[in-house]
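Notes follow the structure.
A single protein chain has been omitted; all remaining protein chains appear in their positions.
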Amino acid sequence: MTAVGETLGRRPGSPPRAGAAKSLGLTDRRARTLVQIGLGVAALVAMVIAGTMLAPAAELTDLTARRQPPSLAHPFGTDWLGRDMLARTLVGLRLSLAVGTLAASVSAVVALLLAAAAGALGRRVDAGVSWLVDLFLAVPHLVLLILIAFAAGRGAAGVIIAVAVTHWPSLTRLLRGEARRVAASDYVAASQRLGRSGWWVARRHLLRHLVPQFTVGLVLLFPHAILHEAALSFLGLGLSPHAPAIGIILSDAMRYLSAGAWWLAVLPGVALLAVVKAVDMVGENLRALLDPRSVHE
Amino acid sequence: MLEARDLRFRYRRDDPWVVDGVDLCVEPGEVVGLRGPSGRGKTTVARLLAGYLAPDRGRVLVDGAPLVRGGQPVQLVSQHPELAVDPRWRLAEILAEAGPVDADLLDALSIARGWLDRYPHELSGGELQRVTVARALLSGATYVVADEVSAMLDPITQAQIWHVLLDRVRRGGIGLVAICHDDPLLDVVAGRVVDLSAPVRVAARS
Partner (left out) sequence: MSLLSVEGFSLSFVQYETGLRRRRLEVITDLDLEVDAGELVAVVGSSGSGKSLLAHAILGVLPSNAAEGGRIAYDGAPLDAARRTALRGREIALIPQSVTFLDPLARVGAQAQRAADLVGVTDPAGAARTAFRRLDLGHSVADRYPHELSGGMARRVLTATATIGIPRLVLADEPTPGLHPAVVTETLGGLRLMADRGAAVMLITHDLLRAVEVADRIAVFYAGTTVEVAPAAAFTGDGAALRHPYTRALWQALPQHGFTPLPGAQPPPTDLPPGCLFTDRCPLVVPECRQARPAARQVDQSLVRCIRA
């Protein structure tokens, strides 16, 4: 790292950068961004590993230790069958994360392909894509989500299809705007005058402009997808009741809330929010990194 | 010969004609200046000549044949180089798209080798314009339309670019259409000048 302090001269009255040195003492803003991404990814990976290792423990019933509040032996308490809630939560999170990210990925790829087509294949294709986007956005997406999950027959496949189908429109609209802008540019016109095909233009021009936004959009879709999977499972329209998806854990816990077993709903709920927050942090930092203005210190 | 016959163009059906019956012809080895009242009309003519726009009436012909996509005989260099290049391409790639790199041309335009690794936004306007001129000349085009290419440049960069363009014309390589609102510059570079606001054209229309 260059000795930035000594190469910079006097700064006219600008306030000292209080937030510059975070807990790790880093003044390099880009390094901080990378570290935050690393932490977020590490946390998620740790959670997935823990979830995998604790899978057998999540199934272990112990009828002598039913509905126990959080303790040292069971940090998240136990449920009505004596199963350790921490283990169940971690397994459930892993499941939600897997389903959510798969659905979001399918959605994002569909969005990229549609946006690229709208940009490279001319006005009529673009009009068609716009019309389709508007159509899907006109329907309240929670209603659409429930209908599709129901129609696709529940279970993991149904959830993935439902989430994928309801999440591509907003990202498509974003990417399509960028694709149209590029398609209308002079440099694309110049390439076309040189005889390049629509395919070539999409590959050499469009893709480079779309990929950064696509990547950020993809990562930021994950939280939505994860939460929607949880919602579907909560409503009984998602994964089968035997798989401990977070939504199912939460819906099962509803029955025991009035009896005072708050830890059955609150702790898994907070854990879900923590996962969503971690993914969101990775996405936002990625966006900051890929922003062309991030070249400034 | 690059020829424009009775070119007419307007942006929408109810709009007035932006280009209203323009005739022009350029041979390789000559520089034809284009002068006129409003910037928009001249730029539209430039884009019509280079095939970026299709005329509503009239034709653009290269050696008697209409312009086709690919095998680009007419290149356009516009006033704003930052809009004419893909900001996510490195300069080396931008030049390579036109044709194999000619070291002599790059030297004549004072394009430093170090620039080739950089992105467009890292260069100043004058530096980027040198690159777009190089791109036009590397493409092997027979005709170049220069639309206010030096309007935003300092006198030295302006003179450098024009000298390279004029040198290519003199060597019998290309025909140049020079669009310029700076009369002294036009007097120095152009062999003859077509004036878009000349009253004789209005008479010819009716």
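Should a chain be cited, it is by its letter among A and B, assigned in written order, with residues numbered from 1 in that chain.
Simple rule for what comes next: a contact is a pair of C-beta atoms (placed from the backbone, for glycine too) under 8 Å apart; a residue touches a chain by one contact, two chains touch by 3 or more.
For clarity, every value in this text was computed on a predicted model and none was experimentally measured.
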Where B:Gly64, B:Pro100 or B:Pro184 are the choices, the one touching the absent chain is B:Pro184
Missing-chain contact, candidates B:Pro28, B:Gly58, B:Gly99 or B:Gly125, resolves to B:Gly125
Touching residues on subunit B - with respect to the absent chain
37-39, 79, 110-112, 114, 123-127, 130, 148, 151-160, 162-163, 181-185, 187-189
Sites on subunit A contacted by the missing partner chain, in the whole complex:
1-2, 4, 7-14, 28, 30-31, 34, 294-297
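In the analysis below, only the chains that are shown with their structure count from here on.
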Could you list, by residue number, the parts of subunit A that touch subunit B in their complex?
185-195, 204-205, 208-209, 292
So in the complex, the part of subunit B that touches subunit A is made up of which residues?
50-52, 69-72, 76, 78, 83-86, 88-89, 97-98, 121, 139
